[in-house]
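One structure follows; several queries about it will come next.
== subunit A ==
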Amino acid sequence: MAPFVTIVLRDLRIAVRRWSEAANPLLFFVIVTTLFPLALSPSADEMREVGAGVLWVSALLSSLLALEGLFRSDADDGSLEQLMLSPVPLGVTVLAKIAAHWLITILPLFALVPVLALSYSMPITALPTMFCALLLATPTLSVLVALGAALTVGLHRGGAIVGLLVLPLTAPLLIFGTRATDLGLHDEPTAGPLYLLAALAAFTLALGPVAIAAALRVGIE
Partner candidate 1 sequence: MRLPRWFHLLGSPPFVYGFAGNVAPWLGAVSCVLLAVGAYWGLVVAPPDRVQHEAYRILFIHPQIAYVSIMAYVVMAVAAGIGYVWRIKLAYAIAVAAAPIGASFTACALATGSLWGRPTWGTFWQWTDPRIMSETLLLFLFLGYLALRAAFEDRDKADRVSAILAVVGVVDVPIIHYSVIWWNSLHQGPSIMKLDKPSISPEMLPPFLIMVAAFTLCFFWLLLNGLRGEIVERERDSRWIRQLVEGTRG
Partner candidate 2 sequence: MTEFLRMGGQGGYVWSAYGLTLAVLVFNVWWARHRHQAALERARASSEQQRVGKRPTVRQIE
């Protein structure tokens, strides 16, 4: 437990020191969700319908932005190798880094979501469902993003293809997340998709670190 907490705190401290880097994904999120209505010029009703989808896609894309901080900067200065050589199991290290990434990149989104949801004329009653869905879906998202980062950590210019690798894998998340939000919007029972999101989260949190650790071992040699 202690090594887990240590690594999380370490990553958080680094993020605080370079807070402008940590703020980038959030700014991106705001900008993208602002650009959509400008491009579509929808009515209030249309905005409500597309709102869920737009928010989810923007959240997905902005989490990709914070990739670099996950593994590459540690790989560049050698600290990743040190972490891999330490007696702490690599799976634990990976989980810790994912947790830190979630806290830095995703958690602030929760603060922005209500503001943007209201700007999309979504009723306040839809918010609890949206929060629930985000809470359950974002751990899976972080795991998948970390997997993309780990697969490309050995590359000099790996950034471009990470999107291609990760986004197809996130399709189920997008589907269930938007479905849950939509159902919540229309006051219909949302248990189904939420349970599925929870199942996905459990599955990926259990098995993801294994694949990520394997990818890191190949990339850092």
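How these were chosen: all candidates are chains of the complex that A comes from, given by their letters.
Operating definition for what follows: contacts are C-beta pairs under 8 Å (C-beta built on N, C-alpha and C of every residue); 3 or more make two chains touch, one makes a residue touch a chain; residues count from 1.
A quick note: this is a predicted structure, and the numbers were derived from the prediction, not measured.
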Complex member in contact with subunit A (any copy), out of 1 or 2: 1
Footprint of candidate 1 on subunit A - complex, ascending: 147, 151-152, 154-155, 158, 161, 164-165, 167-169, 171-172, 175-176, 179, 192, 196, 200, 211, 214-215, 218-219, 221
